[in-house]
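For this depiction, one protein chain was excluded, whereas all remaining protein chains were kept in their positions.
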Amino acid sequence: MTRKLAAEKVSAWYGPKKAIEDISLDFEEHATTAIIGPSGCGKSTLIRCLNRLHETVPKARVEGKVLLDDKDVYADDPVAVRRRVGMVFQKANPFPTMSVYDNVAAALRLNGVRDRGKLDKIVKRSLEQAALWDEVKDYLGKPGVSLSGGQQQRLCIARALAAEPEVLLMDEPCSALDPIATAKIEDLIFDLKKDYTVVIVTHNMQQAARVADTTAFMYLGHLIEVGGTRELFERPRETLTESYITGRFG
Amino acid sequence: MVFPFRRGTRRALLHPTGSSWGDLLFRAGSGAAGFAILALLALLAVVLAINALPSFRAFGFGFLGSTAWNPVRDEFGALPFIYGTLITSAIALLLGVPVSLGIAIFVAELSPGSIRVPLTYVIELLAAVPSVVYGLWGLFVLVPLITTYVSPALQGALGFLPIFQGQIYDRNLFTAGVILAIMIIPTVSAVSRDALLAVPQHQREAALSLGATRWESIRIAVLSYARSGIFGAVMLGFGRAFGETMAVTMVIGNRNAISASWFAPAQTLSSIIANSAREGAAGSLELGAIVELGLVLMLVAFLINVFARFMVWRFLGKREGGLE
Partner (left out) sequence: MIRFGRDVRRRLKDRVMAVLALACVALALIPLGSIVYTVVVRGASVVNPEFFTQIQPIPCSPGANLTCTQGGIGNAIVGTFLLLGLSSAIAIPLGLLAGIYLAEYGKGPLVFAVRFFADVMTGLPSIVMGLFIFATFQLAFPGFVFSAIAGALALAVIIIPFVARTSEEALRLVPGSIREAALALGVPKYRVTVRVVLSSAREGIVTGALLAMARVGGETAPLLLTAGGNSFYSVRLDQPIAAMSLVIYNFATTPYANWNALAWGAALLLVVIMLGLSIAARFLLRHRFHEQRIRG
C-alpha cells in the first residue's frame, strides 16, 4: 500500500480561533480512512484543509503541508488540487437550477468537454458508480433537487466522481439520511475504494467500523489516535479513545 | 413600573393574548391605518380614472396608439411618450444592469469583509441624491460630455445602426437613458447583492470542490441560484427608470415626437406630465389626456412592481424557509 495523501503538521484557524492543531495523518491509496470524533472536534475542518476549501471561508487560515502524491497542495493552484480531490458534503447540495444530467456533467463542462457522446458516457458511468443510474435513467432531464434526499446525496457523489478525482472526501455524507439510504451509500463507499482513495468524516462509529480500513480519532482539534479500524475499536491505545468508543462522552 | 390592576388583568394573566376593550380599540385603530394604505392605492386609481374619463371617452383605446398631441385641436395620443419611456428605460437597463451586477458580485463575492459595509453605504449614497440634482448635474456636466465625446464616437463606430444616425441634439433620449442608468444602480445592485448573499455557502463549495475557479463557481452556483432574485432586482430597476421624472425631464429635450435616432429629443410619460399638467384647465380634454397618461404610467409601474416584489419575496422567502 502506498501513501496517496498526507497531512503534515496541519493547523487551521477561523479568525482567531484555532480549530485544529498540528495534525499529521497519512491516507493510503485504494483504502478508506474514517475520521471520527465528537462534534466540534475539527474533523470537518481537517478534510476541508485537504482540498483547500477551508481557506475560502472569510478570515480562515491554514498552516502546514498537505501532500498529494508527495507534492504540497498548498504550493499548487487550488483549482487544480480540487479537481484531483473531490468532495461530498454533509447536506446534499445539487445545483438547483440544473437537471440531473447537468449536475453530473458540471465538472466536465467546466473542463471544456463539449462532445455529447463523451458527456453521455461519463454521466452514465458516474451515475452507475454512484448506484443511481437505474433509478434516474428515465429522469435525466428533471431538476436534481426533485430527487429524494438519499438520491440527491448519491447524485452529489456522481457529480464528484464525474470529475474523475483521485481522492474522494466525504464530510458526514449520511448524517441527513434515513437508514436505508445510509446503507446504500455505505455499500457504495465500500465499492469506491477500489478506484479511489476515500476519506470519510463521520460521528457514527458503527459507520466507521463498517466502511473504513483505517480510522483516526480526533478530539478538541487534536489527533488522538490512528490505526487499523478493527484494532482501534477493539484495542484502543489511548484512554480518551476508549472513553469515546465506549460511549462515555461525545 | 406599576401595572394597573384592572378587570382585564387577571384574564390577561391567564390568556396572555386574550383581548380587552383597550386591545380591541387599539387593534381596530392600527388595522384601520393598515387598510388605509390599501384604500389609498384604490383611491389613487379611482381618482385618476375619473379625471381621465373625458379623454378615454373621446379617444378610447386608440389613445395608446396615436401620435397626435395638439391642445389647439384637442387631439391627443400616448404613443410618443410610451415610446420615449420604453427606449430610455431600455438604455438604462442595458447600461445599468451589467454595472449593478458587477457591483453586486464584487460586494457579495469578491470584496474582503472589511470593505463590504462601507462600500455598500457609498453606493447607496447614489440613491440619496435627489432626482432634480441628477438633472442639474446632467444638464451642466453630462450633456456637454456626451454631446462632445460620446455621441460622435458612437455615431462614428456604430453609425450604420438607425439609432445612432442623424443630427446629434444636446438633449436627447440617449442622455436621458444614461442618467437613468446611473440612477437605477443603487436599487439594482442592492437587491441583487441581497440575492447573492442569500445563496447558501454550500452551493459555492459544491462548485469549488469540482475544481471550479472562483468566477466559475459564481457563474454556475451563485448567479444561477440567485437568478430569480436578480431578475426581481432588474424589474425593480425597470420600475424606477420607468417612472423617473425630473432628471429625465431636464435632459430629454421634451419633444412630442417619435424618432428612430437616440440622439433626437423626445418625451416620456412622466416628463410630459411634469411639463404640461399645470397647463391643462380643470375638466379640459387636455388635462384628461395628461391624467390618462398618468394612469398608464401608474398601471404599468404597478404591474412591474408587483411582479418584481413577487420575484424578490419569493426568492428571499425561499432562503428563509431553507435556513436551519
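Read from first to last, the chains carry the letters A and B; within each, the first residue is number 1.
One rule holds in what follows: a residue touches a chain if its C-beta (ideal position, glycine included) is under 8 Å from a C-beta of that chain, and two chains touch if they have at least 3 such contacts.
Since this is a predicted model, take the numbers as computed values, not measurements.
**Q** Using the touch definition up top, pick the residue from B:126, B:150, B:163 or B:258 that touches the left-out chain.
**A** B:126
**Q** For the chain not shown, which residue from B:59, B:134, B:225 or B:263 touches it across the whole complex?
**A** B:134
**Q** Decide which residue listed in B:64, B:99 or B:258 touches the omitted chain of the complex.
**A** From the options B:64, B:99 or B:258, the contact with the absent chain belongs to B:99.
**Q** Over the whole complex, note the residues of chain A touching the chain we left out.
**A** Where chain A meets the chain not shown: residues 77, 79-80, 110-112.
**Q** Considering the whole complex rather than only what is displayed, give the residues of chain B touching the chain that is not shown.
**A** Considering the whole complex, chain B reaches the absent chain at 3, 8-10, 12-13, 16-17, 19-20, 22-23, 25-27, 29-38, 40-41, 43-44, 47-48, 50-51, 98-103, 105-107, 109-110, 116-117, 119-126, 128-137, 139-141, 182, 185, 189, 194, 197-198, 213-216, 218, 236, 239-240, 242-246, 249-250, 270, 273-274, 277-278, 282, 287, 290-291, 294, 297-298, 301-302, 304-306, 308-309, 313.
Throughout what follows, only the chains that are shown with their structure count from here on.
**Q** Taking each chain's centre as its mean C-alpha position, how far apart are chain A and chain B in Å?
**A** That gives a centre separation of 46 Å.
**Q** Spell out the residues on chain B that touch chain A in their complex, using ranges where they run on.
**A** Residues 112-113, 200, 202-213, 216, 220-221, 224-225, 227 of chain B touch chain A in their complex.
**Q** What residues of chain A sit close enough to touch chain B in their complex?
**A** 51, 53, 56, 58-59, 79-80, 82-84, 86-87, 89, 91, 93-98, 106-107, 110-111, 156, 159-160, 163, 169
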